[in-house]
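One protein chain is absent from this view; the other protein chains keep their places.
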Amino acid sequence: MSSPALIGSSGDSLREAFGKALSALADEFPNLVVLDADIAGGTGVHHIRKSHPGRFVQFGIAEQNMMAAAGGMAAVGLLPVVTTFAVFCLRAIEQARLSLCYAKRNAKIVASHPGLDVGPDGGSAQCLEDLAAFRAIPGMTVISPADATETALATRAILEFGGPVYMRTGRSPAPHVFGEGHKFEIGKGQIIRDGSDVTLIACGAEVARALAAAQMLEADGISARVVNMATIKPIDRELVARCARETGAIVTAEDHNIHGGLGGAVAEALAATVPAPIEFVGVADSFGSSGEPEELAYAYEIAAPFIAAAARKVLKRKK
Amino acid sequence: MSSPALIGSSGDSLREAFGKALSALADEFPNLVVLDADIAGGTGVHHIRKSHPGRFVQFGIAEQNMMAAAGGMAAVGLLPVVTTFAVFCLRAIEQARLSLCYAKRNAKIVASHPGLDVGPDGGSAQCLEDLAAFRAIPGMTVISPADATETALATRAILEFGGPVYMRTGRSPAPHVFGEGHKFEIGKGQIIRDGSDVTLIACGAEVARALAAAQMLEADGISARVVNMATIKPIDRELVARCARETGAIVTAEDHNIHGGLGGAVAEALAATVPAPIEFVGVADSFGSSGEPEELAYAYEIAAPFIAAAARKVLKRKK
Amino acid sequence: MTALPHAIPKNGPANDIAEIELGVSLEAQLAEAARRARMHCLAAIFHAGSGHPGGALSCADMLACLYGAEMNVWPSGADDPLRDRFVLSKGHAAPALYAAAAQAGFCDPKEALTLRKLGSKFQGHPHVLDLPWVETSTGSLGQGFSVALGMALGLKLQKNDARVYTLLGDGELQEGEVWEAAMAAAHHRLDNLCVLIDYNKLQSDAANDSIMKLEPLAAKWSAFGWAVTEIDGHDVEAILSAFRNAAVTTGAPSVIIAHTIKGKGVPMMENVPAWHGSVKMTREQTVDALTALGASAGEIEDLLNV
Partner (left out) sequence: MTALPHAIPKNGPANDIAEIELGVSLEAQLAEAARRARMHCLAAIFHAGSGHPGGALSCADMLACLYGAEMNVWPSGADDPLRDRFVLSKGHAAPALYAAAAQAGFCDPKEALTLRKLGSKFQGHPHVLDLPWVETSTGSLGQGFSVALGMALGLKLQKNDARVYTLLGDGELQEGEVWEAAMAAAHHRLDNLCVLIDYNKLQSDAANDSIMKLEPLAAKWSAFGWAVTEIDGHDVEAILSAFRNAAVTTGAPSVIIAHTIKGKGVPMMENVPAWHGSVKMTREQTVDALTALGASAGEIEDLLNV
């Protein structure tokens, strides 16, 4: 009798990194409890279920109840981490709003399966709205780390942070961006490659693609700075303004609708500080579809060459 | 035996204007059906329940089911209008996403009780996130009319429009902004007062306040243009760009979180066309509280004087 | 105002023990507390200029029993991990909660008359950040129950014996989240969780029966794995006895389906959907209502001229 190969359950996906980090941190955070809605294998929390079964609470396929119940668990002194796919977090956003944010609970939401990175499950499962929607909730912190290393660091950071957080992980194996010495701080972006002509500001899966785009641009003699903006809210205004001042042109890149997410946050920050031309790389207000994540990145124009093309375009608009 | 005075159920609130318009349009749109979640007196749809009882469908206090069921009703050829308070629309946003937008249904969502305009019910009921959240859904059109006249026109427009729409009305009696000859077109903003130093772009309850702010500014010798931006998505990019070119400084004003709503849409549009300094008037990422809407507008700094102050501030940043 | 029964802390600090009027039965004291709470919440809604009187009046007796006898809570113990928890899931009945809590010494009754005013701690819907003894913020139907369930589950995980109570409206039971929470509470065998249903047969617009039928209601809860008791929700003795049943039920959560009258105690409001809210009460209506509740001229003066 043969067993099936579970997809993404091993390898370098961000969800795996998150799941392993959570399990590794459980002893250090004795009040940590992890909430699952029958999707533990998908979100990475099967690791902590195995290592710390007493910390794992099953809610069944009922995301709204899980989300609001996290508020109650936080109220009695636990540190709840709500886990499901991004699109099912959206299903419970009003619960996150009232029972977590309005009540100022120290609870975390960690969403796997964001954006086109979801792949073959198709458009119904590919959440392109979460960064915008969760960013709009007063008091919500929104994070989207770039690789497994950063995800592990961000997992610790959100557990140490005192307040509601929404964090994206990712489904697909993801290239490594950061080495051993990488530091993560909530609210701080980082220049991970310097450049002077244009700044590429990216989060999540788009960070690796922005780095690849910068290389393509270098071949054309264009010096592109790359910023890893893992915290979408609060956005690192100072850094964004500095990049606008120093490079005069910005490209944002995210595995998300072009409306309201990282691009929106950067546009708001610049309009309030140093107005500058921006080209927005993201899914252009359409739903995704089935396909492999890399194919989809091309089909929906968020792959590296599109970031490079956006950079060339924004350079023409630069004063 | 005396009866209670129902609040806002008469007078010039946008919800009343919507409810009456719907009832007046019912004969012209024979497939129109109105969906309610036990809140008809609050959303204005008690009018059509009375005038056209056969068009009124009760779903009880179950917004998720109502939202997705609208998709099914549209699928069999009806023209469903889903009605509830804005914050309860948020509760059903994933249903709006999948069963209305992804399936491209010709269904409308009309939300009363947006923002601080909700008043004494307090922060739990005051939705400051809806414009941002619904704007993020691919294919969703987002509208927030300014007064009763425009609400009536917009009601007709959304019924004629072929696709999913999210429209805000309002709870409180609202000042009249527009006269008889007013025209409303989805996707088009309008200059409702001309000016050359700065443009105040507003939607919903903030339009009247922006006009008042323009008068305050005039007293200071500042010439402020006022734009009624009733369609938040798709944003009228040409008009926004033209205002930036012609006045060089922008203030956005909305009864919504400063993140991701009208301000976000304008910031994105300008960054993509004519980068310009913007000051954002809106609730500064906090929840509201109980109080009368006018009091709250002062407490949370979205009243006319704050729009005027933002204009003065942005003028200092103007090049 | 004369002294009223306060919460009787079971584990609270000794100096906190409330006064109990001698020679008056606990039941009579609770009924009196409920009557006074009804008066208080109508006065508050009058002053506020808006509010939901009907559903506040229907649950006053249950709240009086919770705060006056059943729950292990006491004013100085709002942070005590051993306290029992109460969540008003039907958050629009906030004035009833404030009034019951005021009767039990948790807040100043005069201050609670600032209901719904700018800057007041007494928000239109209960808010945990404003009042320490409010256990969570509610207002969106269905959510309070889930939060209460999270508390009950969390307490069990921590081996804390405190009990969790939550009050739901009947219309509220139409929210799917309620059945998610009901299923989860039974699955996790949360016998420290007790749900009260204010079964006043009316919701915002009309009768449950015309909006969205709930019957057979007891059968629904049984099928979801709950221990069910049905009572008259205005009978203090029945309420206390249902609590005793719930306390000895093990392995399953308990639900008390309390048959009530919306607007209870005020004839012009009883069973009239229009008094659900959000209504504005005139001074004349308020005086009539207070009089119907047995208020003296002096009490009316006290409540209305603040």
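Each chain carries a letter (A, B and C) given by its place in the written order, and its residues are counted from 1.
Simple rule for what comes next: a residue touches a chain if its C-beta (ideal position, glycine included) is under 8 Å from a C-beta of that chain, and two chains touch if they have at least 3 such contacts.
Small disclaimer: the values here were computed from a predicted structure and weren't measured.
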Problem - Chains shown that the absent chain touches, full complex - result: A, B, C
Handout entry: Given C:P81, C:G119, C:P132 or C:P216, the one touching the chain that is not displayed
Key = C:P216
Fill in the blank from the handout: Among B:A40, B:A70, B:V142 or B:V177, contact with the omitted chain is made only by B:A70
Completion exercise
Out of A:A62, A:V283 or A:I307, only one touches the absent chain, namely A:A62
Problem - Positions on chain C where the hidden chain makes contact - result: 142, 174-180, 183-184, 186-187, 212-214, 216, 219-220, 222-225
Handout entry: Absent chain, residues of chain A that touch it
Key = 1-7, 36, 38-42, 58-62, 64-65, 87-88, 91, 119-125, 289-292, 295-296, 299
Problem - Contacts of chain B with the absent chain, listed as residue ranges - result: 33, 54, 57, 59-60, 62, 64-65, 67-78, 80, 94-95, 98-99, 102-104
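We take it that only the chains that are shown with their structure count from here on.
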Exercise for the section: From the Cα centroids, identify the chain that ends up most central relative to all protein Cα atoms. Expected result: B
Completion exercise
By Cα centroid distance, the chain farthest from chain B is C
Practice task
State, to the nearest whole Å, the distance from the C-alpha centre of chain B to the C-alpha centre of chain C.
Solution key: 35
Exercise for the section: Using mean C-alpha positions as chain centres, tell me how far chain A is from chain B in Å, no decimals. Expected result: 29
Practice task
Just give me the whole-number Å value for how far the CA centre of chain A lies from that of chain C.
Solution key: 41
Completion exercise
Contacts with two or more other chains occur in chain B at residues 87-88, 91, 123-124
Exercise for the section: Specify, in ascending order, the residues of chain C that touch 2 or more different other chains. Expected result: 127, 137-140, 142, 176
